[in-house]
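Comments concern the structure below.
Removed from the display is one protein chain of the complex; every other protein chain stays in position.
Letters A and B name the chains as they come in the text, with residue numbers starting at 1 for each one.
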Amino acid sequence: MKSAIKIIHWLLFLWLLLIILRFELIIDYLSLIFNYISLFLGDTSSAIEVLNFSFVDASLSTLIFLLIIPLMLIFRKRLHFIKGKLNFSFAFLIALCFVFLFAPIISNENPEFSKNLSVTKLLPPLSSVQQIELNPKMDRELTKLEIFRKNSEKIIKPPFNDNVIMADSVLLNDKIIFYHNNQPNEVERNSLNFKDEIPVIEKRIFLLGTDEFGRDLFTRLIYGTRISITVGLGAVLLSFIIGIILGFIAGYQGGLLDIVLNRFTEIFLAFPVIYLVILILAFFGSSIFSVIIVLGISGWMSLFKIVKSEVLSIKQKDFFSTAELVGLSKLQILSKEIIPLIIAPVLVNLVFLFSNVVLAEAALSYLGLGTGNSFPSWGSMISSGQEYITKAWWLIAFPGLGLILTLFSTNSSGMLLGKMINPRIK
Amino acid sequence: MNIKILKLLLLSLLFFLIISCNSNQTSPNSRIIIGISADVQTFNSLFAFSYEESAIVDLLYPGLLDFKWNSEKGELDTYPMIAQSWQWSEDSSYIKFFLRDDIFWSDGTKLTSADVVFSYDIFSDPDVQSRLFGTFDYLYTDAEGHIDIEKTFKVISANEFEMHFPENSIADLVKISIPVIPEHIFSNIKRDQLASSEINFNPVSSGPFKLKKWDRNQTITLVPDSNSFLFTSGQVSELVFKVVPDYTSRILQLRKGDIDLVELVKVEDMNDIKAENKLSVINLVGREYDYIGWNNIDREAFSVGKIKPNKLFGSRNVRKALTMAIDREAILDEYLLKQGELAASPVSRIFKLAFNNEVKPYEYNPQAAKRLLAEDGWKDENKNGILEKGKEEFKFKMYYPVGNPLREYAAVIIKNNLNAVGIEVTAEKIELGTFIHNLNERKMDCWMAGWGIPIPLDLKPYWYSDPNAAVLNFPNYRNFEVDKILDQLETKISNERKNELVKVFQEIIHNDEPVTFLYWTPNVVAYNNRIKNLSITPYGVLFHCWEWTLDK
Partner (left out) sequence: MKIDIIKTLFTRFLSSVLTLFLLVSFLFIIIRLSPGDPTDNYISAKLGTELSEKIAEKFSLNQPITNQYFAFISNIIRGDMGVSYNYRLPVFEVIWQYFSFTLVFASISFILQITLSIWIALWVIKKRKRWLDNFLTNSSIFVYSIPAFALGVALIYIFSFNLNIFPISGLKSLDYDYLPFFSQFLDKLHHLVLPLITLSAGGVALFYKYIKESMDELNSQTFILNLRASGLEDNVILRKHILPNALRPLISVAGIELGILLGGALITEVIFSLPGMGRLTVDSIFSRDYPLVIGCVFTAGAVMILANFLADIAKLRLDKRLIKGILN
């Protein structure tokens, strides 16, 4: 009898893998957190000032990461799903969640980091460059705040670093000579950073290559996952809320409101939604926020229909009129009676909606209307990568693969979910 | 049963498809194909608004004169076209034009002075709203801008006429030579129906090419007009403009041989294209430059009619500091692969006689920048990494339009460079139409964009302090010395004096640094080596394209 691999096994596997590969980094993050706490206790106001998103992000990721598996193991009696059987789609989706939550741990670099373009631009996967560290001139005694800043920049990489030079190769003599495309350049020996008398020159490997701005593709893929998932979840959530509220109103109240809402839905359905999206984004600017709103507004129709028909059919059932008689408020009826019943088909619909939204976001980025270049999303990576299809196939291949696999997994899981809820199909 | 029939149909379709693949080389053997990114909207010269449209439409409607770019002098040389010679009067109050006697329209009618005079009339008609409307203030015009034909033109014969100028007007031969359109066709169309008339799609032209076929958004096919005075026997039998909106597709077709000439090739594709034996590239630099615009005056004060210097960018030393803090050379080297040139003023090197060699671009010097900023009162007292002056922090947003990867790259470098000297910048991308609108409405304090330079050099619309005369002075730059120079340039002075004045202008601008001049951007033109007799200059790519021949 084949022993089935369960979801919990996969979770444990990923967790241990990350710990083994990124042990040092996790320790670094922890030390940074302690550093910050000591700063906070010492100089509270400047500690609050120096707080920024990447630090909070990294700390939260580390803490959640360390706690999640132990918590899951403790509560495994309640979490039924982790005992389920593993298949490809679920495995991929779980890996995706991991990437979403623990991005700063999986990749240490900054997705925007770009330096010495002539050397780092459009490198194929698994290529490497030499990274020379320069000594930042420190002429005076540093305050605690500045020490914290300095440490945090070492660990949480900023998008721009003056104290680093990328080169093809380095020659160590009395003078340090480094090569950019076979052009020699010199740098003074004492401007280098030394560790135990040896200048710090590391080999920097680009796992999946670099893009046209010399940025590490692997890191961009990891952080891009976050963007695409955020947009997907945000839009789906918005559609869900709109759809449920409107559907409930239409089904429950009926009458004029119902007719008006029906017309309203028809307009939205008749309207080629993609043009509405393009219109709004083109005119009002595109940012993550507006993309989520626009995609959310374009997807609620199917949810509306489901909720409305369910509400209508429930209205005729006995327990419903009893509920009303007993005096439950509309809100309570909504939450206690209706939502549990419709959750099943709605969930299936939400999964498909999610995949549509992710696809739509990619298409919008292709047209130049996506979340913008400062936040790498799969769509914008594919769209800027397609210009380099003859020279740098990896720019399209990897984000494209990520996109396809995500869509495939969500669609697959959606179908599986549908089958579980609807056991008529064998 | 149905399935079997369908299968058979599909198979036969496939069969025919494979056959048809190899059978299409039976048509005109000399044809040049130019790839363009968007279709023209009309073949009516009156409404050819965009630069690309007018380049194509001007092939059909030559003007009185021909202009060739003289790269040694950096000026345009004037040659005869429809006018075979011309004579200035002694007091320079009029020019007498002698037209060629052998010019015919594509329908056989002869071209006369009446056509020329008619063209001026209709191009300046306010009811027509042509692309040249409002640009005839050097002639006698009425209050609306319509040329006073009686005062301006004296037709002596079918081939001779005089053009009179009001006093103190500077007649520039380049401005005078507008496209000549056929009177016998256009006078029969009601002026308010011009835009939709048939003539837009079936033009009657006098140029070396006439329109054979226009497949909207697909191809424009021009064939030689044997009636035309510019017709040469060696002309190619078809000049086709193929509309391919997708850049990658254009380059693929160029490399495959489906397209013979493409403009605006990306710098990183240059090497691949050069590597192909059948292709060559030319880099035209000096017609467009990118810049960071700083609003020199305070927007709030301006809205109530007062002029005060901008809190952040009002001082010229601060602007100089901003320029010095940005490593423009790095962008040039790393992104443009050295295919552009650092810009120090709005005059580029191609204007050889007017270019001031002494005006050198500011060096990248963050230390000097910090010093200048400190002198202006910007200090970082609270050590948060951002400079402040009193209560004002040096923080702002830089807007730039979508769709230009060079600017996206530059935005990142600029942001980081300015951060390093203590200035916090957020770069924001906005859609092109919205960006242009905000620019015209002067809604932004800082933006990054590009400017194209007209040939011949025209500085007033950009740098004059009066907003009515200078619609493009978005930075709201005001310098009365410069105003004086620009006014003088519009008077009747010699070319040498003009060049001297332009050189002084460059010095003043460089000292004031109203905007941060970034770099002159490259326009790489790639073409197939089988085309001979090309004359690709910064003035234009299609110059005398009727003289192009093909390798056998």
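Of note:
In this text, contacts are C-beta pairs under 8 Å (C-beta built on N, C-alpha and C of every residue); 3 or more make two chains touch, one makes a residue touch a chain.
If you're wondering where the values come from, they're calculated on a predicted model, not measured in any experiment.
When the missing chain is restored to the complex, the residue among B:41, B:169, B:227 or B:549 that touches it is B:41.
Among A:56, A:71, A:267 or A:420, only A:267 touches the chain left out of the display.
The chain not shown here is touched by just one of B:215, B:358 or B:375, and that residue is B:215. Residue in contact with the omitted chain (choice from B:156, B:307, B:472 or B:504): B:472. In the full complex, subunit A contacts the hidden chain through residues 263, 266-267, 269-272, 274-276, 278-280, 282-284, 355, 359, 362-363, 366-367, 379, 382-383, 386, 389-390, 396, 400, 403-404, 406-408, 411-412, 415, 424-426.
Contacts to the hidden chain, counted on subunit B, fall at residues 3, 6, 13, 16-17, 20-21, 23-28, 31, 33, 41-42, 47, 49, 126, 129, 131-135, 145, 195-196, 200, 213, 215-219, 221, 238, 240, 242-246, 248-249, 252-253, 255-256, 258, 431-434, 436-438, 440, 454, 458, 461-462, 471-472.
Operating definition for what follows: only the chains that are shown with their structure count from here on.
In this assembly, the C-alpha centroid of subunit A lies 43 Å from the C-alpha centroid of subunit B. Interface residues of subunit A facing subunit B in the complex, by the touch rule stated above, are 49, 112, 114, 116-118, 121, 145-146, 159-160, 162, 212-213, 281-283, 285-286, 368-369, 372-374, 384, 386-387, 389-391.
Against subunit A, in their complex, subunit B makes its touches with residues 247-248, 252, 266, 268, 272, 333-335, 383-384, 402-403, 405, 408-409, 412, 415-416, 419-420, 427, 429-431, 433-434.
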